[in-house]
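Removed from the display is one protein chain of the complex; every other protein chain stays in position.
The first chain written gets the first letter, and so on, giving A and B; residue counts start at 1 in each chain.
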Amino acid sequence: MSGVQLDSIVKAYGAVEVVHGIDLAVAEQEFVVLVGPSGCGKSTTLRMIAGLEEISGGTLTIDGKVMNAVAPKDRDVAMVFQNYALYPHLDVAENIAFGLRIRREAKQRIAESITEVAEILGLTPYLERRPADLSGGQRQRVAMGRAIVRNPKVFLFDEPLSNLDAKLRTQMRAEIKRLHKRLGATSIYVTHDQVEAMTLADRIVVMHDGRIEQIGTPMELFLNPVNTFVAGFLGSPPMNQVRAVVEENGVGPVASFGGQKLPLAPLPDLKSRVGAEVVLGIRPEYVTAVTADTADQVNIDMDLIETLGSEALLHASLADEPFVIKAETIGNVRSLETVTGFTIQPDLIRVFDGETGLALGGQDRAA
Amino acid sequence: MANMRLYSRGDKTFVILNMFLVGMFTLSTLYPFIYIASLSMSAGFEARAGNVVLGPVGLTLDAYRWVLSEPMFWISYRNTFIYTIGGTLMSLILIIPGAYALSRPQLYGRRFWNLMVAFTMWFHAGMIPFFLNMRDLGLLDSYFGIIIGFAVNGFNIILLRNFFENIPQSFEEAARMDGASEFQILWKVYVPLSKPAIATVALFCLVSRWNGFFWAMVLLQDEQKIPLQVYLRQTIAYLSDDEEFSSTLINQTYSVETVTAAIIVCSIIPVLLVYPFLQKYFNKGILLGGVKE
Partner (left out) sequence: MTDISDRKQSVVFQPSRTQRVIEALKRDWQLYLMLAPTIIWLLLFLYKPMYGLQIAFKDYSVFRGIAGSPWVGFEHFQTLFDNDQFLRALKNTIVISFWSLLVGFPVPILLALMFNEILNQTFKKTAQTIVYLPHFISSVIIAGIVIASFSPSSGVVNTFLGWFGADPVYFLTKPEWFRPIFIGTNIWQEAGFSSIVYLAAIAGVSPTLYESAVIDGASRWQMMWKITIPSIMTTIIIMLIIRIGNMLEVSFEMIILLYQPATYETADVVNTFIYRQGLQGGQYDLAAAAGLFNAVVAFVLVMSANAISKRYSRTSLW
């Protein structure tokens, strides 16, 4: 099987361990995104795959071959760096050709490769320019061109879009996705931006403190975060987390917090937890804001409204914790100011253990 | 800020007084050069009598004629070029790879090697052991001795090393992933990226070589090998005592004073020619090497 395989990969600097034994299998042609807060070990992991950091423990396999002690140049991987690392003294064509020249490819073939790559990336008019004379997006494209021209087995991306402004980032994101579709190369992409992760990935790997928290498709992670960390990391704005106590009211389980009650879906795990503390995970998108008193409504104290255009974020507090609701603005901009509470379908509430933060119940709610 | 009309009267007085003082200091820096240039173009007897103050008196270029027809002047001038160019090249050949290696975080024992460089800036064995060492190495009275013996200095290594350290690591990594060897990374990536720093070091070397005097005087006995500065020194020190030379002066329009001044002018001219380049770089150089955060 082609692809990249990590088995119990460890990184330690002296006595300090920063990556604690990671297992990950990236299939051929798959686009995997490593995401997590800064310092979670995602970049270190990527650099170990690239061969820029030594692997302290575990086994790295690329295309079925163990790569732990193989020099970066012999791993057949290419990397796009955060700051692009374009050589300012070389023009675009020379930058793209750098790797091929170092490998002493035939002149003819180098020329052909440059033409081809420039065409793919729309860089043909700029081949003779220096990086200093290019826009941010063009530089980004040159950096990718330098990787593509090598035709490697695996592409590695180290936060390649974080130096671009918001608009350009969205544009380049789409371009990377298109490129992956076209080339179909195995790609591992590191970012701290969960939107990038959601939009680009076949599968997302959420990392935290040198460990993998969860691996899954974007929708799996969005709908079924395995713990409060993943729940709080993905989604924009992230999942609301409300501390509550499980009670039984004869019909089924209910969550009780700050004198209010909210019916829960009858998960088997809940029966044994009556009286125990849980964390309710409530997506801002899944609640319905209400203005007049409704029977099942949960009351909130409104704080302020951020209007984003078609949507608005309602910042409120619930049981002294911040609570955010995402509501559509069309037709009800006025009425948003009079919101007093919300309702939600019980099966859209995610329940986590109050102590361990692990999700309760099924992981099989479909997208 | 530069709009004078917005200034109060006190500020205007301050600004004008300040300009006057800076102007005075500048003129007093410039004057000795003008004086020497005037002297070099004055008639010998006028110079002798102390009549030259500003501008040539009894304009003549005879002093230059004398200097330019003197074989030793040309020999020492040629030697200075050999020492300057050879020495600077030698310095760059030794310093650039060394500084690059010292700048790499993965270099094992990096702290030790860096300390070894820095220590030479704090402690020097001194004149005598250095001289005896040069003698023991058989480098007395040799072109090569002068060129190699002063090729490296800690300050230049550290200046360049700091510059290399500040180049983002990803340049090296990108080149490494492309399969470049360390020599290729240095030559094809780091050297082109470090042109300003390398130019600074090269110019420092050029100037110190051009001006080098003391060790050339100590290490070189052979007249045929001495550089311009040593020749100049000998001329200043001995011409006035040289009766044969003095006796030739009786009917001449040049004198010891004007000849000395002419050699000085000839020796300053190359420095003036590279001075614009120097000025472009030394600001940076001082800040690069001086203080490391």
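Here is the rule we go by: a contact is a pair of C-beta atoms (placed from the backbone, for glycine too) under 8 Å apart; a residue touches a chain by one contact, two chains touch by 3 or more.
Just so it is clear, the model here is predicted, and its values are computed rather than measured.
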{"item": "Identified contact with the non-displayed chain, of B:Ala43, B:Ile158, B:Ala174 or B:Leu220", "value": "B:Ile158"}
{"item": "Interface with the undisplayed chain - residues on subunit B", "value": "1-2, 4, 7-8, 10-11, 14-15, 18-19, 21-23, 25-26, 28-30, 32-33, 35-36, 39, 47-53, 93-95, 97-102, 104, 106-109, 113, 116-118, 120-133, 137, 148-149, 151-152, 157-158, 181-183, 186, 207, 210-214, 218, 229-230, 232-233, 236, 257, 260-261, 263-264, 267-268, 271, 275, 278-279, 282-283, 286-287, 290-293"}
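Please note the rule applied: only the chains that are shown with their structure count from here on.
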{"item": "Whole-Å gap between the CA centroids of subunit A and subunit B", "value": "57"}
{"item": "Of all residues in subunit B, those that touch subunit A in their complex", "value": "168, 170-171, 173-180, 184, 188-189, 192-193"}
{"item": "Touching residues (chain side subunit A, partner subunit B) in the complex", "value": "50-52, 72-73, 77-79, 81-83, 85, 87-89, 98-99, 102-103, 146, 150"}
